[in-house]
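Structure first, then comments.
Heads up, one of the protein chains got dropped from this complex, but the rest are sitting where they should.
Naming follows writing order (A, B and C), and every chain is counted from residue 1.
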Amino acid sequence: MKDIQSSPADVSIAIDRVGIKSLRLPLTVKDREHGSQHTVAEVDLAVDLPAQFKGTHMSRFVEALEGWKAGLDYQGFKELVADVRERLEAQNAHVTMRFPYFMRRSSPASGAVSNMDYACTVQGDLVGQRFSMTLGVEVPVMTVCPCSLAISDQGAHSQRTVVRARCRFKGFMWLEELIAMAEGAGSSPVYSLLKREDEKHVTEAAFANPCFVEDVVRGVAKALEEHPRVTWYSVDVESFESIHNHCAVAGIERTKG
Amino acid sequence: MKDIQSSPADVSIAIDRVGIKSLRLPLTVKDREHGSQHTVAEVDLAVDLPAQFKGTHMSRFVEALEGWKAGLDYQGFKELVADVRERLEAQNAHVTMRFPYFMRRSSPASGAVSNMDYACTVQGDLVGQRFSMTLGVEVPVMTVCPCSLAISDQGAHSQRTVVRARCRFKGFMWLEELIAMAEGAGSSPVYSLLKREDEKHVTEAAFANPCFVEDVVRGVAKALEEHPRVTWYSVDVESFESIHNHCAVAGIERTKG
Amino acid sequence: MKDIQSSPADVSIAIDRVGIKSLRLPLTVKDREHGSQHTVAEVDLAVDLPAQFKGTHMSRFVEALEGWKAGLDYQGFKELVADVRERLEAQNAHVTMRFPYFMRRSSPASGAVSNMDYACTVQGDLVGQRFSMTLGVEVPVMTVCPCSLAISDQGAHSQRTVVRARCRFKGFMWLEELIAMAEGAGSSPVYSLLKREDEKHVTEAAFANPCFVEDVVRGVAKALEEHPRVTWYSVDVESFESIHNHCAVAGIERTKG
Partner (left out) sequence: MKDIQSSPADVSIAIDRVGIKSLRLPLTVKDREHGSQHTVAEVDLAVDLPAQFKGTHMSRFVEALEGWKAGLDYQGFKELVADVRERLEAQNAHVTMRFPYFMRRSSPASGAVSNMDYACTVQGDLVGQRFSMTLGVEVPVMTVCPCSLAISDQGAHSQRTVVRARCRFKGFMWLEELIAMAEGAGSSPVYSLLKREDEKHVTEAAFANPCFVEDVVRGVAKALEEHPRVTWYSVDVESFESIHNHCAVAGIERTKG
């Protein structure tokens, strides 16, 4: 059968990225507490395509995933990205996996244990000789508004706020480390299971620690600045303001050193 | 050219609804304050199909919309639904339009004026001789948790909460009436523009009026029960709990009389 | 601490459903081929609330999930719904779980094996003495337009089409059975991994079997009508028309017998 993809391109322009998007698969991820956990990922895979070729061979991306037996840790992921590049005969390869990641959390007063889920991302880029891995987490926190608290006779508006933090680093890093940095920067963490004494504790702790989106984004940035292995980071905070129908946002991106 | 749609069906089963979904169009909606307003709608149109016909003629739905010159009020909308049924030679016809609807709102202390947007729905069902219209609104409010307020030494968690109310009625009804019923049932309305004195006012008013999703859904249901023209309603409330990563919900549906 | 939830309601209206929505958790589901598979679910839980009580106790829903050790099969799921009702001291209880479900599929010519994912739903309703379970699947298929094929000198437009099928039944039913009924009703199944000879096979098979959304919805309805244990079903088909920016849809719902 004819290999149309390998025929010459009609328009001779190199393509930065060509590949497949939103392929779903079951995934085993390295877990600091339990060794590993089962989850489900949505995967994007791409390579570059030189100006002279009409098309890439899309089925090879799926074959690379099918052939990948490792769980999701640094070494296993790097092998996948390298294998994608080799199968596609490309210069560069890029793989991104998005998945919910679960941690068992104890409520602050009663110690009731339940699952918290975090939307995580692992991205690998192999460009020439250089492989870089980017971790990303999406962490919900609670924020109490410092302005509302200062000016009101009673109360202050609070809301769910999402911290999206991404970083690149030297050596190794746990998703749990990045989650902890994000979760520690709000007025309070959020939980799945809170008994009445926990709800009292969370409310009082949050009101003792009011913060704007500006405070949250700086808090996470500070933790990432001080982390010895982090080389680049990006933090975005989005607060679902309970007094508005729009959101408040703040963002910082830095290359360190 | 062959009319495949009119050929006999391979499987002789009547189809409840067949049509098109998510067609976008500019729309003029009747507005109580200004006469009319411009918005953008997403439209679904459908008819029934008898067991003997293979297919419906989908392009006629678009022609009906193109031929429809009226703005969105009761009479104009009914004409559209009737025209759809006639063009498609069907027994029943159904049209749903979803669109953002804007109201100018004054903030409670400074009187600063700004837009609030509400996701609205108008649905028309023509079944035999009977035409019924269903209005729907999605209204964001603020809720302060009564439990958190009662048990905490300071503060209480609050959050954005969405009220989805739908109703059928005799005669005529404004979207504004349904919005007002939903907006009045939370701890406070939300606003696009709040100056510092407004934020103080909203915070204090909300903390003076704490409510669970259960209170909100009952408040809207009570208003709809007491409304003399409403014949059926459905209310769903969803609260984006600021202490959790999940939502609290409550729902009531009733046929009156 | 005060139990605000148990205090009298301000508005004395019974609530149909009150609970929590979109709680995520890791889940083990019964799998016909491999015994079980790991996935991730989004869960809604609700109960009714009598007119006299102000609020329900939301944390008990999470405790019920935490206490639930069974995997997702009929008996284990029924136990969860019953436990929810008991913990919440309610008359009725409702639990819905939405999760991606994976099957290993062989491509039609080369036999290359890969994952296909289906968005599935299991819903359990315990109303008084009666427990009913509803299975739901979302199955992508390919459709080739019979009209376009008949009138064009060359080709015919095709597109991805989603079949959403739900059913209730006596005894037991596999998700795989419902998936097979939906997947068999399009012009061709879709696959994650297709080599060139597979792509040729799928294209030719689909063009030999053109179908409208009307044909697809009837095909699935026929299979459900003929299934001896199915007592109720609902089928919705949505086709992402490649010649339009809107979708074509068709729906049938029937209570059997």
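Rule of thumb we're sticking to: a contact is a pair of C-beta atoms (placed from the backbone, for glycine too) under 8 Å apart; a residue touches a chain by one contact, two chains touch by 3 or more.
No experiment lies behind these values; they were computed from the predicted model shown.
In terms of the touch definition stated at the top, the absent chain reaches A, B, C within the entire complex.
If you put the hidden chain back, the residue from C:Gln75, C:Gln129, C:Gln154 or C:Thr255 that touches it is C:Gln154.
Only one residue from C:Ala206, C:Ala223, C:Val237 or C:Ile252 touches the chain missing from this view: C:Ala206. Within the set A:Val18, A:Ala82, A:Ala119 or A:Met173, the residue that contacts the chain not displayed is A:Val18. Here one chain is not drawn; of B:Tyr74, B:Phe102, B:Phe131 or B:Trp232, the residue touching it is B:Phe102. The missing chain, though absent from the display, is touched by one residue of A:Ala82, A:Ile151 or A:Ala180; that residue is A:Ile151.
Of the residues in chain B, those that touch the hidden partner chain are 1, 3, 23-26, 37-40, 59, 62-63, 66, 100, 102, 112-115, 117, 192-197, 200. With the whole complex as reference, residues 116-117, 140, 142-145, 147-149, 151-160, 188, 190-192, 194, 196, 199-200, 202-204, 206-208, 240-246 of chain C touch the missing chain.
By the touch definition given at the top, chain A reaches the unshown chain through residues 1-2, 4-5, 9-11, 13-24, 44, 46, 49, 54-56, 58, 146-147, 150-151, 212-215, 217-219, 221-222, 225, 238, 244-253.
Criterion: only the chains that are shown with their structure count from here on.
Although chain A and chain B carry the same sequence, what matters here is overlap: shared residue numbers make up over half of all numbers found at their interface.
Geometrically, the chain at the heart of the complex, using CA-atom means, is C. For this pair, chain B with chain C, the centres built from the Cα atoms lie 25 Å apart. Distance between chain centres (mean CA atoms), chain A to chain C: 28 Å.
With centres defined as mean CA coordinates, chain B is found 35 Å away from chain A. In chain B, 147, 151, 244-246 are the positions where the chain touches two or more neighbouring chains simultaneously.
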